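A single protein chain has been omitted from the complex, and every remaining protein chain is retained in its original position.
Right after this comes chain A.
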């Protein structure tokens, strides 16, 4: 009986955000009595429009804990155990996962989803996975050996932009945002030791790099006004002039126009600065705002070039006068008002240079922060679907498992479209044991590069261990003292010069102890790589995470994730998903060598479950057609 299965079940929820709040409520109402919930986040104002268990007075508190207290008010006698922690913390190991009958994900990022997928596979606990963005959502069921795992299918790749588009030839507003955020903001307020392409391309024509460095460093006694204008004139004026001098670039493009502060703000040059500041007292450093200081209120307004220039200079000034101790170690944060103001203004001024229409701060913030559109209703629907699948999983009703898409526009009269889950992908490097292969220059690439760019960034490992046959090359986490020195020395060595050399033909074993996940990587030596197309100077294949991202209809760059090229937009902040269009064929186009993959291409047409009694359905394997009746 369903009610018995529910009463006796112990479930783990990962995420107490948009989906999580709805899910915890629906689980409690449905009769679940033992729910554990992990979330590392604290409550923010922008959560309150949909995360209905939270109130204004809870802002700043743990989501997991507040969600528990709120649900206990209408279901006082059930057990809800909150963890204000990161699901990737070592305490949540395979043994921890094994105590649950099912794991329910309401996560907001790919990294954590992959981590939970691996733990569920290792612990052999079913996983119900979900995601929403705007009116779209999906729920999938992953049961080891029965259905595909979360990583069996390729996920849309994060959108990346060629470095030269960002540094020299922007054509869309998002290019200007990336420039303002990842190059200019990082250069002025971030870690000075980080590589930064800000001047690399735009100053190809002339100017030694030392000269350029000087411009960005504020001298001890330098007047902040003078400094701000110097920066302004350098990046929007001088750099554009330099770029223009490279005639080749502009043969088939519109020439940008240099912008200098004196031309824009001519009537204000005489005015002494600081007059505005006295009127404006800020409560704390995060309420420091150039808009407030200049008396501008509406974030939906589109500013003129002059307004953008004033915001730019004022925001820059405020960083040095009010947030001086942060300067040098800031990274862009969409919740940092002053940072958003600075980036919006800088992007708009650059856009003006290149003849690109300006955006409001509200829109620019969405693009820069990669804010995912979110509404309460979709989360509520998805939570309901998760509970329905969870009950099937608890009853081991495998035939009834469905993945369900929540659509914005009906397809075959359906707004909620159930589809049969796929069988595991036989060439999945996570849930099968198929080795990967890596092209890399073993005489130039260091072990460190391999760990950062492949093991962590692509394979999603948290605490990796790397072995060359039986020789341990590297291990993260708690390591004996004498090994620490050896491992850090190894990280700095090129692959071919390691104590047990890694060359073409070597098979490396990479393992994550926490995820209890092992995979093998065949090394192929290659001399040259294309700097633009292969910025990592490595090519991993047999790895299914890189399919081109579908264009977002309304806001082209709003839902794109991180890249490895330095100039990039980071992963989305909340409830991010990848919707694979349910009306189209799903293909694994990027894994040509994977055995068994060909069969999938032909077979894996998403098959809608239709209740007409005579419907023929495709089974997702090579056995061909099976006729099946559904009631």
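Heads up, the rule we're going with is that a contact is a pair of C-beta atoms (placed from the backbone, for glycine too) under 8 Å apart; a residue touches a chain by one contact, two chains touch by 3 or more; residues count from 1.
Just so it is clear, contacts and distances are computed from a predicted model.
Undergrad: One chain is missing here; what is its name in UniProt, given the choices "Pyruvate dehydrogenase E1 component subunit beta", "Geranylgeranyl transferase type-2 subunit alpha", "Ubiquitin-like 1-activating enzyme E1A" or "Carboxypeptidase O"?
TA: Options "Pyruvate dehydrogenase E1 component subunit beta", "Geranylgeranyl transferase type-2 subunit alpha", "Ubiquitin-like 1-activating enzyme E1A" or "Carboxypeptidase O" considered; the missing chain's recorded name is "Ubiquitin-like 1-activating enzyme E1A".
Undergrad: Return the single residue from A:30, A:93 or A:169 that touches the missing chain.
TA: Here the residue in touch with the unshown chain is A:30.
Undergrad: Touching the absent chain in the whole complex: find that residue among A:198, A:374, A:431 or A:538.
TA: Residue touching the chain left out of view: A:374.
Undergrad: Quick one: say which of A:95, A:408 or A:433 touches the chain that got left out.
TA: If we include the chain that is not displayed, A:408 is the one touching it.
Undergrad: If the hidden chain were put back, which of A:75, A:88 or A:456 would touch it?
TA: Looking across A:75, A:88 or A:456, the contact with the absent chain belongs to A:75.
Undergrad: Which parts of chain A face the unshown chain closely enough to count as touching?
TA: Against the left-out chain, chain A lists 22, 25-26, 28-30, 45-46, 48-50, 52, 55-56, 73-76, 134-135, 297-300, 362, 366, 371-381, 383-385, 387-388, 402, 404, 406, 408-410, 413-418, 558, 574, 609, 611-612, 630-631.
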